[in-house]
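Sharing a structure with you now.
Every protein chain but one is kept in place in this view of the complex.
As written, the chains take the letters A and B, and residue 1 is the first residue of each chain.
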Amino acid sequence: MVAMKAIEITDLYYAYHNGRYALRGVTLSIMAGEKVALVGPNGAGKSTLLLHLNGILRGRGTVRILGEEIPGHNLPRIRAQVGLVFQDPDDQLFSPSVFDDVAFGPLYAGLPEHEVRRRVAWALAQVGLEGYSERLSHHLSQGEKKRAAIASVLSMEPAILALDEPTSGLDPRARRRLIEFLRQLPQTILCATHDMHLVAEIFPRMVILDEGLVVADGPTQELLDNTSLLEAHGLERPWPYKPQEHGTP
Amino acid sequence: MLFSGLPSSSEPLHIPDGFLNWWVSLICWVLAIVGVGIAIRRSGKTLGERQVPLMGVLAAFIFAAQMLNFTIAGGTSGHFLGAALAAILLGPWAGILTMTTVVAIQALLFQDGGLVVMGANVLNMGVVATLVAYGVYRGVLELLGGKKWGLPAGGFVAAWVSVVTSAVACAVELAFSGTSPLTVALPAMAGIHALIGIGEGLITVGALLFVAAVRRDLLEVTGPAAGGMRWAIVGLAIALGLTLLAPLASPHPDGLERVAEDHGFIETAQGAPYEIIPDYVFPGIPNEALATIVAGLVGTLIVAGVAFTVALARRKAAS
Partner (left out) sequence: MAGEHLHALDGYRARTSPVHHLDARVKLVLALLFILSAVLTPTGAWPAYILLTALVWSAIILSQVGMGFVQRRTAVVMPFALAAVTVIFTTPGRPVLTVWKFDITDHGLLRLISILLKSWLSIQAAVLLTACTPFPALLQAMSALRIPRVLVVILGFTYRYIFVIGDEALRLIRGRAARSGDLNGKGGGTLLWRARVTGNMAGSLFLRSIERSERVYAAMLARGYDGQIRTLNHPTVRPSELVLMLAGSLLLVLIQLLARLRW
């Protein structure tokens, strides 16, 4: 594929109702197929930024997805291009059963029934939840919920995945599974996270956001070596060993 | 009960099936459907696409809030209905929809309230309680003319009146059904709920003050707007209507069924089967006692047969 900009954000400002600016001139562009980590302290504006990627929040400045400006006249189609996975899976899994949740995106994309069913089966298989479709969301473990939430956007076959703290609240084994899973995804990924192990392991590029501004953007390895930069923005360097494939504590 | 947090039916407002007769249930269904139908349309208009997630989550909130009981005095627990809180925070239409959802979930999931009488429960706790609460709240606000304590005063009175009105509606329905004479049901239900209503009022005010302190903007949604007096009149009219219904049911210890019988309604309503099957007893069965015995035998045979079959199938599956 020709190198194409998957996400192009220029000079984005956003203020919540209380008047405080959560984003203060963010400029960022991500090529198709890139995997980028978005890090920064709590309240830096990471979630706010992700919500702009499919027009749920609309700030001042421009946001282009796959070359198209949003919000444009084809918002629904753009929304299907960006799979936004919320931090709390209880927000994302709003249907009584796993099937209903994973089917929601395809259904609203207007796909025919057999295609909806095929997508659901495929997405659940992707996240290793085959046979879960009749399960009730509130009976899932936290790790299963996270994976079901990811399946609920994979079923839309998005070109871009925007993940909000995917590993938060997971026990080590569930976290490990999720990391291995994210590693093999083909999509363009922008992932907000505090999990520096995750960043070091699967994201070659890292963007540091603080107080609504991009304060650093570069190769992960380089930024992680810059201890003073990390400290200035409340980040920690991951433990200096390469995590094993299995057997993390 | 399983644990104290269970939204239990010790607050006797959720009528189970069997306690209302068919025509009282039917009338309640009709009234409830009208009320809920208007509520769906009106709240859909103001909430738009938000209607589904907002109503769904807030009904879950009311359900959860009902677990927050606290002790009033002695062994009495202050149970929370939430209709007034819903009405004040969300407005009457969204309030009705929310409470209706709560009542339906309680019946479908926890058998708290029956299915065939669900119309009555929706009417009492969803439609009547919410409209009366909202009317009273707006009325009090009007009377106090924007005084600072309008919110707590209005909230308390609205909550108390809504619970008591709900209970009165329940008593009237029981009386019309001939299940419990009004002379007993009304004082008992109204009495208990006059007490429960105090707890309801206190919790409602606590919640309103908390919301006012943290997110004033959410209260302003239903804040001083036009039509306050109109709502007050609606609330008053419902309360008045119930009061007027009460004496209709009271002079007849047997409930309206007796009135209906006296006037020949019941005969017309139930005449058909009597005529289809002429005036003879079940073929070959001379009297009632024998019929009962035969039914008992048949019933036992059926149950025993099923139990035997299931046991057999289970043993086969096990081996």
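The working rule: a residue touches a chain if its C-beta (ideal position, glycine included) is under 8 Å from a C-beta of that chain, and two chains touch if they have at least 3 such contacts.
Just so it is clear, the structure is predicted and the values come from calculations on it, not from any experiment.
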Which chains here would be touched by the one that got left out?
A, B
Answer key for B:114, B:139, B:154 or B:197 versus the chain not shown reads B:114
Residue of A:6, A:63, A:116 or A:150 in touch with the missing chain, whole complex considered
A:116
From the list B:28, B:58 or B:136, which touches the chain that is not on show?
B:58
Touch list for chain B against the chain that is not drawn
2-6, 8-10, 12, 14-22, 25, 36-37, 40, 44, 48-61, 63-65, 67-73, 77-78, 80, 85, 89, 97, 100-102, 104-105, 107-112, 114-116, 174, 178-181, 183-185, 188-189, 199, 202-211, 214-215, 218, 253-254, 270, 273-274, 276-277, 279, 281-282, 287-288, 291-292, 294-296, 298-300, 302-303, 306-307, 310, 314
Under the stated touch rule, tell me which residues of chain A contact the chain that is not displayed.
51, 54, 56, 76, 79-80, 82, 84, 86, 88, 90-97, 100, 103-105, 107-109, 113, 116-117, 134, 136-139, 152-153, 156
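Criterion: only the chains that are shown with their structure count from here on.
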Distance-wise, how many Å sit between the C-alpha centres of chain A and chain B, to the nearest whole number?
45
